[in-house]
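In this view, the complex is presented without one of its protein chains, the others remaining in place.
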Amino acid sequence: MSKSVIVIGGGIAGMEASAYLSAMGFNVTLFEKDEKLGGHLLNWERLFPTKRLGSEVLTFLKKGMDDKIKVHTNSNITKINSENGKYFVTNDNNEIFEADALLITTGYDLFDARRKEEYGYGIYDNVITSAELETMFLSGKPIVNKQGKVPKRIGFVHCVGSRDRKVGNVYCSKVCCVTAVKQATEIREHLPECETYCFYMDLRMYGAKFEELYNEAQEKYGVTFIRGRLSEANETIDGSLLVKVEDTLVGRPLKMTVDLLVLMVGFEPSKGTKDIAKILNLSTNSNGFIEVADEHTLTNVTNLKGVFVAGTTTSPRTITNTINDARAAAAEIACYLNLYTIQSRNN
Amino acid sequence: MSYDPFVLPFSIGLVIVVILILWKYFRWIFSHEKAERVKILKLIFSFKLFSVIKEIFMEVLFHRRIFKINPVLGYMHSSFAFGWFLLILGGTIESKMHNHHAFNMFYEPIFFKFFSHNIDGFPFASGFKFLMDLILLYILSGLMLAMAKRLYKKMFGMKKTTKLRLIDKLALTSLWCIFPLRLLAESFTSAQYHNGGFLTDNFGNILAKFLPVDQLEYPAWWAYSIALGVFFVMLPYSRYMHIPTEMVLIILRKAGFKTEKKYTGFSRVEVQSCSRCGICLDACQVYATTQRNKMLPAYFLQSVRFNKKGKQGLTDCLMCGRCQEVCPVGIGINAIRRVKRNELFDEKGAEFEYLEESSIKSKKADVIYFAGCMTHLTPTIKRSMVALLKKAEINFWFMDEDSSICCGRPLQVLGKEKDANILADKNRELIANSGAELLVTSCPICYKIFKEEYNLNIKVQHHTEYLNELVNIGKLKPANLNFSAVYHDPCDLGRGSGIYNQPRELLGRISRLNKSENEKEMALCCGSSLANLPAGFDDKEFMASEAAEQLCVSNPDKLITACPLCKKAFAQACNERKTSNQVDVKDIAEVLAEAVA
Amino acid sequence: MADFGYKIQEDRQINYDSNDRTLFYFLKRVEPSISLCIGCGTCSATCTAGQFTQFDLHKIMLYVRRGEKVHIANEIKKCMLCGKCSLVCPKGINTRNIIFQTRKFIHSNK
Partner (left out) sequence: MELTGKQNIWKDYQKEIADDKYFYVRSCVRQNFFPGAETTFLRILKDELHKDIYEHPCHTTCTGIGYHGDVVPFDTAMTVIARQFALMTEAGYENLVPSCVTSFGLYSEVLETWHHFPEVLARVREHLRKATGREFNIPKNVAHASDVIFKFRNEIAQKAKYKLINTATGKPLKVVEHIGCHYSKMFPAKGVGGAEFPYVLIGMVEEWGGEVIDYPERRHCCGFGFRQYLVQANRGYSIGCSHKKFESMEPYEPDMIITNCPGCPMFLDKWQYAISEMNGKTYGKNGQGIPVFTFEEVAGLVLGYDPWDIGLQVHQVSCEPILDKMGIKYDPATKYLGKNGKYLGVPEKPSVLKD
């Protein structure tokens, strides 16, 4: 009988790893807390830097999910026991599942922008998050502010919940910069009369074609980039927002009103990730994500034998990198279950 | 005296055109100082007059320069000019011989056949009949070509022809009508009175077979006269103004007139001498790259002529001088452009007070070396120069070693003469204080302004000249490195300053120098010229790639130039293309430094 | 009006809403590459005039973008138009044209 793997978390990493593991002949059981598979990808209309539809990638992932994979949606894990190298996973229906290896793909949650009080999210009507803007795009409805008016000026605030000790997150979430650039250009496509401004600390355009997207945003779409972090946002009498920033390249403070303020919320380890870490006693790193055995060479291996990780469970990353990481994890697990000696290099 | 009312359109037209153009020339010439005007008289009463006449004959009538560019095009142009001239000349002689009278009405030679039905009674009468028809055929053949040119420009070696204004189109139409109408009129007459030659007589007889020639004759002569009259009236306002004006241009140019810092009467003569033949169109790299056309001389001179400011594409020109090189009329296009730039842009826009506090101090030396701003971005050039000067044991002062004051030419080429002068004054002071006898620069841009505008009382050389001299007198002894090379003439050094031989002589000693397609006078610009403003990064890169491509046809080891801007442009282009032409781009000073090392 | 020996101090803040950015819109039309500036400062580092006096092209371009007109007219005069900045700009911005057009704009809007 072939060996079995339990994958916890049915987002991008979970789906792709399941597909690969199943294709390699393992018995795969996938748990997802929500009703549908796909995780955050379900909420994203278009993807950077290509602006292709997120649903296309989801379709691709779904095609990989063959019939042999046992999928349990609406299912939370409550207990995990380990005996003789086997893992026994209990879900909230009190069903117990047995596996030779576990893959944790519980991923990230978006930063709760309320914690950045001075930006007034949840208080001021027209402060929204990048995810909410994406929902607007996804809905296909016209882009309007809370008062129902078409915005004439939109500001994007980079690094909300990232690179900020005051909210406890010192790391870079890696995808927000390019998402802001993507969304700003999309706004210009939807509303050619609307001015768009990105308030950034550094622009981290590290991926393939990111810089090109940035150039296009500047030249073709006329997005204005202002280097400086928002100190505060205040509502004005007409419901627009007065933002204050130090224009650090000019070396002077600047204020302007925007009709809509979009907070580029960063990644935090998801509640699921934190729960599983507690249940399994997995080590977490200083950022709260699951710690990997080696940052360079064993990025899918945890401190527990037979427990593997993939995707944003270990650190923020793009969809592309998540898919790659999921495949790498599948290969890692295959090695482990087939008792390949490749890992002994690190022992 | 023969007279018929139909001669009136022609006669009135002729009188108007003569009065108008004489008035114009009078005004233009008298806008010059007396001292200058005297030069014209001096010319007329000197042997140089013969060369003037020869040039007028060769250029205005025969269009020698156009023949050189393309024989078919030359034939077309000369058939109109030379043919028409012969037609008038022949007609005059013919009519005078027929009348046995030295004086007759000026329209008689034009309408000779109408008035004189029996024209056999004088010597060579039949010969004249033949000759006059032959000349008409000559012109008509040119006309056919002109029509064909509008359709098949490639045949004439032209990629583009000029677009015409409305008045030019009308004038062109009337011009094109003149000779076919003459043919018809004479043929109709000859069909009845047999006073035509081989062409008109036979053509008339054929027409007579199916046309009522007796009724058509008179209207045809009217039409011929009207076509001439209309053409004459339009001539001063159309591009055909170039026909008489080019003669004036040749005279004035021979007399020593030149467009310098002001837009003078002579400049007007130059501008109106442009026939908009369109030969300049294909020479322009900016046009080829961007398809913008306002700055093309044919259009630029037109907009200057009609004073259309802001539509002249003034800043959109490299001032590379290639158009000037091919212009069959020899108009000083760059000078006119500069004058126009000055008119528009020479407000005092800069403030260089801060230079008063600059710490640059003159140093006593025999030779000043001025690298130039751009050379600081190609440090191997300046390093090579320093090494060579040291090797030749020259007592020199590196004037802009630490910080340089711009020579002022980048401002000047954009018409900012006043601003440029401030910088020039400062540099002139530094140069004078050093007591040197020679100023050597690595940058052709600086070279040109030092030499032509600074009025220095010391010698100015570009390093190509100076290094060649140092080698010639044995102060530098380069080895032959035996690589194959191609030399690119920088605009300001070649066309701008006429330095073609020194670099070639120098390179001949250290390499095998290949020829390239457009050399010397017709060398392509690298695209980086500071004279052009709107050309963006991509445009410049394209021009550099095109030029590099052409230079490297012979697949040389090295592409050598003598200008930091050209070097940078080509280095970038050759690197970017990543073609098989992985040519090494060097400045002449760099290869010489290698050769003496 | 009363003199208390001091005045209400002007705000140092750039007031983006009330600033006049016509110069920027003009430049964007005649030289669109101005949008590409990332403020890297290479232009200022190589600047010929910058060796003698404080002259910061990338800062001027920022002032233009923000509509801070006060200093632009004085600052832009310092440039010698030598064009070194165009050569070094990593984004291929036609800096020289920007300066030329800025001067032209200021001159014609005096």
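Letters are used for the chains, namely A, B and C, taken in the order the chains are written, and counting of residues starts over at 1 for each.
Rule of thumb we're sticking to: a residue touches a chain if its C-beta (ideal position, glycine included) is under 8 Å from a C-beta of that chain, and two chains touch if they have at least 3 such contacts.
Bear in mind the structure is a predicted one, so any value in this text is a computation, not a measurement.
A.B. asks: Which of the chains on display does the removed chain touch in the whole complex?
C.D. replies: A, C
A.B. asks: Decide which residue listed in A:R52, A:K79, A:R114 or A:K209 touches the omitted chain of the complex.
C.D. replies: A:R114
A.B. asks: Of A:L242, A:I279 or A:A328, which sits in contact with the chain we cannot see?
C.D. replies: In the full complex, the listed residue that touches the missing chain is A:L242.
A.B. asks: Give me the chain C residues in contact with the hidden chain, please.
C.D. replies: 1-2, 4-11
A.B. asks: Need a quick check: the contact residues on chain A for the chain that isn't drawn.
C.D. replies: The missing chain touches chain A at positions 114, 117-118, 120-125, 232, 234-237, 242.
Note that in this section only the chains that are shown with their structure count from here on.
A.B. asks: Centre of all protein Cα atoms: which chain's centre is nearest to it?
C.D. replies: C
A.B. asks: At what distance in angstrom does the C-alpha mean of chain C lie from that of chain B?
C.D. replies: Roughly 39 Å, centre to centre.
A.B. asks: Do you know which chain C residues sit against two or more other chains?
C.D. replies: As it turns out, chain C has residues touching two or more other chains at 33.
A.B. asks: Would you please write down the residue numbers of chain A that are in contact with two or more other chains?
C.D. replies: none
A.B. asks: Where on chain C does chain A make contact in their complex?
C.D. replies: 12-17, 28, 32-33, 35-36, 38-39, 58-59, 62-63, 65-66, 68, 91
A.B. asks: Give the list of chain C residues in touch with chain B in this complex.
C.D. replies: So the residues of chain C touching chain B come out as 30-31, 33, 46, 48-49, 51-53, 74, 76-84, 87-88, 92-94, 96-97, 100-101, 103-104, 107.
A.B. asks: In the complex of these two chains, what residues of chain A are touching chain C?
C.D. replies: Per the touch definition, chain A meets chain C at residues 203, 215, 218-219, 222, 224-225, 227, 244, 247, 249-250, 252-257.
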